[in-house]
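What you see is the complex with one protein chain gone and the rest in place.
And now, chain A:
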Amino acid sequence: MTDFIRDALDRQLDAAAPPSGLTSGGLTHLGRRRVLRKRLGLTGVTAVLLAAAVTGGLALAPGTPDPGVHAATTTQADYPLPVPQPGVEYRWQPGNSDITENQATRELSAALWPLIDAVPNATPVAYDSNGQVVGAPLTASTFPSFTRRTDRIDADGVPTGYERPVYTQFHWLKFDGMIRPDVFSVSYRPKGSYEFGGASDPDNPTMPDWRHVAESCGHMEYAFRGEPGWVSDTTCAELTGPGGERIMTMGQTTVAPGGITSYSRSVMIQTPDGNLRLVQDFGPTPTVYGSDTPDIADPRPGLSLERLTELALALPAVILQ
């Protein structure tokens, strides 16, 4: 059996593996930065920038601002995306959380908890991969905080030097009468680092184009992990907020082969400072993981698009750096 599994999987992986962006040079560069950061005992942007300066790294793309330049400013810096070159494949490389607390994470975390706590008939909870709620309902002190990560863009697998900060938070929200919770997430992206609205990758319509945060609105039929017969319908609407915000609401229904249906609702808001907020509510998974039998009859998200929009507008504007 060893030979069967090894040989079969090797053949399958040879056929399925996309090009890798991992290079010995790039990893050595990142490793040096990590070592230097540990030696200096620094964390976050300061350490990254200092390490990059020392090792000669962080070659920014033409026209891209140095994220450190605006560290002391009170206006949002611009992070314009690289101008795409024909025939080049661009891909985001999301980083790990590199800052767990700064002014923006504190402001966002402090603002989100009362909004979630006020959602009627819902309880924020911790949840494990076995499908069980664990521990007591979350409180202001146990509610997950926002974190910051750095995403970069590779062009044909080579780092372009472009980086942007992304602030995110997610938690589970259990609505009364549901046996599993919704997943609720909020993320912020800085001015210039995205295109508003949804658009799909031309080569893979089920994935967003690299400049967007969501795929196209409308109807899609696709294969997922080799299994054809998936259907997704996304209904979008554009609105204008009371402060001139540009708003898009997106309700998505996904039907798996066999008819199991899941739902999500998303609201993206471009605020006057140019930043983007993406607030999403994923309905409870209709089945226990690995099962083909739904045990939730109507797994729609607990929050309506209108309520999600109100919540997104109530979040604060922060400087993303």
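Annotations for the structure displayed:
The rule we apply is simple: contacts are C-beta pairs under 8 Å (C-beta built on N, C-alpha and C of every residue); 3 or more make two chains touch, one makes a residue touch a chain; residues count from 1.
The definition used in the following text is that contacts and distances are computed from a predicted model.
For the omitted chain of this complex, the UniProt record lists the protein as "RNA polymerase sigma24 factor", which is one of "Glycine/betaine-binding protein", "RNA polymerase sigma24 factor", "Cellobiose ABC transporter membrane protein" or "Dihydroxyacetone kinase subunit L". Shown as candidates are A:79, A:146 or A:282; the residue that touches the absent chain is A:282. Contact with the chain not shown here comes from a single listed residue; of A:11, A:106 or A:219, that residue is A:11. For chain A, the residues touching the chain absent from view are 1-2, 4-6, 8-13, 15-18, 20-25, 27-28, 30-32, 34-35, 38, 92-94, 96, 127-129, 170, 183, 185, 204, 206-208, 213-215, 222-228, 254, 264, 266, 278, 280, 282, 290.
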